[in-house]
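== chain A ==
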Amino acid sequence: MSDTVLSVRDLSVAFETRRGTLTAIDGVSFDIAKGEILGVVGESGAGKSVTGAAVIGLIDPPGRIAGGTITLRGERIDDLPPERMRRVRGRRIGMIFQDPLTSLDPLYRVGDQIVETIRTHTDLSQKAARARAIALLAEVGIPAPERRIDGYPHEFSGGMRQRVVIALALAAEPELIIADEPTTALDVSVQAQIITLLKRLCRDHGTAVMLVTHDMGVIAEAADRVAVMYSGRIAEIGPVADVVREPRHPYAAGLMGAIPTLTQSPGRLAQIPGSMPRLTAIPAGCAFHPRCPKVFSRCRVERPEPIPVGPSRVACHLFDAQENAA
Partner candidate 1 sequence: MESRLSRRPLKALALGLLLGLSAAAVPVQAANVFRFAFQGDIKSLDPYSLKESFTIGMHGAVYESLVTRDKNLKFAPQLAESWETPEPTRWRFHLRKDVTFHDGSPFTADDVIFSAARVRAPGSNFQTNVPGDAEFVKVDDHTVDMLLKKPNPIAIYQFSTWYIMSKAWAEKNGAVAPSPASATSPSYAALHENGTGPFVVTEHQPGVKTVFKKFSGYWGKVESNLDEAVFTTIGNDATRVAALLSGEVDWVDPVPLQDQQRVNASGTATVMAGPELRTIFLGMDQGRDELKDSTVKGKNPFKDARVREAFYLAIDEDTIAKRVMRGQATPSALLIAPTLYDRSGEFKRPASDAKRAKQLLTEAGYPDGFGLTMDCPNDRYVNDEPICQAVVSMLARIGVKVNLAAQPKAKYFAKVLAPSYDTSFYLVGWTPSSQDSHNILFEIAGCRKGDKSGRGGWNLGNYCNPKIDEIADRVESETDPKKRDAEIKEGFDTIQADWGYIPLHQQALAWGVSKKVTLVQRPDNMLMLYWVSKEP
Partner candidate 2 sequence: MLAFILRRALQSVAVLAVVGLIAFSMFRFAGDPVNQIVGADTPVAERAEVRRSLGLDDPTLVQFARYAGNVLRGNFGISYQFRQPVASLLAERMPATLELAFCATVFALSVGILMGVYCALRRETWLAKLFQAVSLVGVSLPTFLIGILLIFLFSVTLGWLPSYGRGDTVRLGWWTTGFLTGSGLKALILPAITLGLFQMTLIMRLVRAEMLEVLRTDYIRFARARGLTTRAVHFGHALKNTLVPVITIAGLQLGSVIAFSIITETVFQWPGMGLLFVQAVQNVDIPIMAAYLLLVAAIFVTINLVVDVLYTVVDPRLRLSVGKAA
């Protein structure tokens, strides 16, 4: 797909702490095309959410973008002044957070929050904005939206609230939606509905989606392509079918060990012994090498760069080595 919406190149994010600078994201690159859903997976602390936050420009101090570029439809947005970046947020990039229970301001009616978002980014009148809000609620599948629009967040169930959040993210017809663990906090039965909804909306509106999750099941169900992150780097990125069925990177392979289906209860993700290193103690060379079953000497000293392997790109010396060996 050539119609690239988002393009991230060599993105690094650093946090200044009293123990020195911690690099949370280190040289991450990927693209998302129009209407495409890119899944981003990894364990907690792998840098998935930080990547999302970096794209939408919401990294709070002491964090900052330390390097690389983010371009939206060819326009660089990582160095925009705050006020211009604000206009990008909501208008061109929408965001969905993990916990619908806490994402909505409890003191305002949901309708008011949607209208507020619409009117911030468009010239619609109060009345028109309200009509659009009702339409949005209907679109995300809220029954009786004319009535529910005047409800408070606490009057909605978790799934319904996530639908409201999605409606809010869609309010100004953004080109890109960053969905940060949109289903994690929901019941399993509701998860599937939300994913289906997300997919449908994305298809209907042609919106690009960055779907951050640690749940391979969700990825398999929803994503077109997937990026596997480990310790702030992309280990493997490629079409979902390839990565899931034929993971190349040993870490990705470990992740795919057990993919729960949406109808089953989610099993444990990491079947790999050991745990991801802390940001303060990322080993030299390949960050995964202490846990890697196929580790060899080069992994301990040299950091692998992503190299094309089939339709995917994989950051692993193994494939270099294979070529060498062959």
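To be clear about the criterion, a contact is a pair of C-beta atoms (placed from the backbone, for glycine too) under 8 Å apart; a residue touches a chain by one contact, two chains touch by 3 or more; residues count from 1.
The candidates were selected such that all candidates are chains of the complex that A comes from, given by their letters.
Because the structure is predicted, anything quoted here is derived from the model rather than measured.
A.B. asks: Looking at chain A, find the partner in this complex that touches it; the options are 1 or 2.
C.D. replies: Per the touch definition, chain A is in contact with 2.
A.B. asks: So in the complex, the part of chain A that touches candidate 2 is made up of which residues?
C.D. replies: 56, 58, 86-91, 94-95, 97, 99, 102-108, 116-117, 120-121, 152, 154, 165, 168-169, 171-172
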